[in-house]
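One chain of protein is taken out of this complex; the other chains stay put.
Per-chain residue numbering starts at 1, and chain names A, B, C and D are given in the order in which the chains are listed.
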Amino acid sequence: MKKILVLSLLAVFGVYLAEVLFKIDFGHQFFLNGVKDFYLTASPDKLKVANVVTSIVVNFRGFDTLGEVTVLFLATTAMSSILYKGRHKLGERAVLFSSSRIVMTGSKLLFPAIILLGVYVFVHGHLTPGGGFQGGVIIATGFLLMLLSYQDYQVSHVVLSVVESLAGITFASIGLIGLLNGGTFLHNFLHTGVLNNLLSGGVIPIIYIAVGFKVGAELTGLIYTALNEKD
Amino acid sequence: MTGAAVYSVVQRDLLYAVIGTGVISLILSILFLFLQAPDVALTEAAIGVALTTIIFIITIRNTVRYEEDSNRHSKPASK
Amino acid sequence: MEFKLFDLSIVEYAFFVTSVLIILIGLYAALVKKTLIKIVIGLSILDAGINLLLISIGYLKAGTAPIFSPALVKNMPLTLENIKKLSEGMVDPVPQALVLTAIVIGFGVTAVALSLVIRLYRHHHTLNIDEIKNLKW
Amino acid sequence: MNSILEITGLILLLIGGTFLFLGGLGIFRMPDTYNRLQAGTKATTLGGMSVILGVGFLEPGWMIKALVLVIFIAFSNPISSHALARANYKRGKYPYLKGGEEYDKYREVVTNQKTKEEAQ
Partner (left out) sequence: MVGSPVLFIAIPLLAAFLIPLLGFVWKESVRILPGLVLLYLLYLSLTLMEQVVHTGTIVEVIAGWAPPWGINLVFSPLTGLLTTLMILMGFIIWIYSYRFKNIDFQEAVKYFILLLMLITGSVGIVLTGDIFNQFVFIEITSISAYALTAFYKGRDSAEASFKYLMIGSLSSMFLLLAIALIYSQLGTLNMADIAAKAHLMKPEFKILALIFFITGLGIEAEIFPLNGWAPDAYAQAPGPIGAAFSGIVVKAGVYAMIRVMFTLFDVAGTHQFLIVIGIITLIIAEMSAVRQEHLKRMLAYSSIGQMGLVIVAFGIGTEEGVFAALFLMLNHAIIKSLLFLSGSYLVYHSTGKYISEVDGIARNLPITSFLFALGSIAIVGMPPFAGFWSKWSMLTAAAHSNLILIIGLVLSVSLIELVYYFRVLNRIYFFPKKKEVVVKKPTINALLAMGLLGLLILIIGFYPDSVTGYLHAASQSLLDKGKYIHDVLSTGQLLLP
């Protein structure tokens, strides 16, 4: 009964939504003077950042990114708060059987490569696709590989939270320095350099590197908390 | 993609359903690439395919695997 | 290359239709299903549908990715006119930035939801929503 | 169009495509997990490598990245399929014999080895 009700409601909702969406001419710009033209010209012209998405994420709408990093930070905090079991330490990691030597050796060899790839992705965030979030996630998957293949692999909780806090403080204080320096929060106070150079874009690469470290540490902590959740 | 979505909703084995959501994310990231959004495709591939699936699998590991199992009351404590 | 197929209007709207379908499937799973993990799966499917919708709103036919890569700006001086000319052929970067944020936020919410699921299972030893009814639903 | 690099690249792409297709067919047609893994790993390792190398030849600027990717595939693909096969074995699924029943040859070998060691 409830199913039929929900299904019919959903059908009405879907048809209405689709009908409204069909009024959008797919593949054509619908509005006349939106904000995107400004972003597309100002990013290479003023900020000297090749990847416009990066310049939107970090500079034009950098405040969103600050919020987003906070959301991840909160998710980690919330997860460890919800699963917190008291004064004793974390439980055992859930394993069916230990990994073979081939997997162990292989992941040991691959681990530095994955970390390097992650660092590459977030260092080149302003030039190529990718950036802090993607690089951070890649680093976290590297740690995930190690955690899955080595049963007794430990990630130091202290180091993780120190990295996380320092990266967050870097982001927020770059914003505050901008406030002192140029009058607005997150002001781009460094020289912007030349388009498509590694050292271009002023503070944008610095912020993205901080975001990369922060996201990597947070996601690693999140996976670590979840993996050790066996009572 | 719609097929994968239906599959992961209908499937009673939760592990398979989670793999279904991973497939959704994979197809989604390919679609993002077609729609000229490489940044988003990269993020979706990393977060949607790898991390979300892993977190779901860890949860299933800590709870039950089959949807039918959830009706059984006699299941002993997981300790 | 021009495919004849793409002149049909229904194929053009395939992205919208897919995203609406996926939103509906996700809503259905979140509202009707009784297993907690299924509900969370439904939420993440819903998230995927909305992300696809946002990106396809920003798509420009025959547009390029919004990146001024070295190959693209190779033989041009970077004057304002050149940049404007290049940028006309680019897809809208704003929805991409929004979706980037939305994906990460969705992941955070999913992680919190799943940790709540683990807590609930530890408490009740079941995932069925009908049996977790200490409070009035 | 007819420089030697491009021709090499195109040939490599062709080889890669063929092997990838064969690998996909193998996954579809083989009877059990081990055979499928075998098809899926060996064929796609070679196929993926040659596709990436072919792209590297076509666009010489990407050659270094392509080589790195080839090394990465050479590491990760066998390891992951090994892990899959091992997990499958530990779950108690054994390879099929010709008649269709499962038979655990590996355990026989291991026990033989153990008895030999004990005999010595």
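For the reader, a short list of remarks on this structure follows.
Please note the rule applied: a contact is a pair of C-beta atoms (placed from the backbone, for glycine too) under 8 Å apart; a residue touches a chain by one contact, two chains touch by 3 or more.
Here the structure is a predicted model, which means the values were calculated and not measured.
Looking at the complete complex, one finds that the omitted chain is in touch with A, C. Mapped onto chain A, the interface with the missing chain covers residues 16-17, 19-20, 23-24, 29-36, 38-39, 42, 46-47, 59-64, 66-68, 70-71, 73-75, 77-78, 80-82, 84-85, 87, 158, 161-162, 164-166, 168-169, 172-173, 175-176, 178-179, 182-190, 192, 202. Hidden from this view is one chain, which touches chain C at 23, 27, 30, 36, 39, 43, 46-47, 50, 53-54, 57, 94-95, 98, 101-102, 105, 108-109, 112-113, 116-117, 119-120, 123, 132, 134-137.
The rule is simple: only the chains that are shown with their structure count from here on.
Just to note, of A-D and A-B, the chains joined by more C-beta pairs in contact are A-B. The distance from the centre of chain B to the centre of chain D, with each centre set as the mean of the Cα atoms, comes to 26 Å. Mean C-alpha position of chain C lies 33 Å from that of chain D.
The residues of chain B that reach two or more other chains are 37-40, 43, 47, 51, 55, 58-59, 62, 78, listed in rising order. Here chain C touches chain A in the complex through residues 12-13, 15-17, 20-21, 23-24, 27-28, 31-32, 53, 56-57, 59-61, 65-70, 73, 78, 80, 83-84, 87, 90, 92-94, 96-97, 100-101, 104-105, 107-109, 111-112, 114-116, 118-119, 122, going by the rule given at the top. Residue ranges of chain D in contact with chain A, taken from their complex: 72, 75-76, 79, 82-83, 86, 90.
Residue ranges on chain A touching chain C, taken from their complex, read 2-3, 6-7, 10-11, 13-14, 17-18, 21-22, 24, 26-29, 34-37, 39-41, 43-45, 50-53, 56-57, 61, 64-65, 68, 71-72, 74-75, 78-79, 82-83, 127-129, 133, 195-196, 215, 222, 226, 229, 231.
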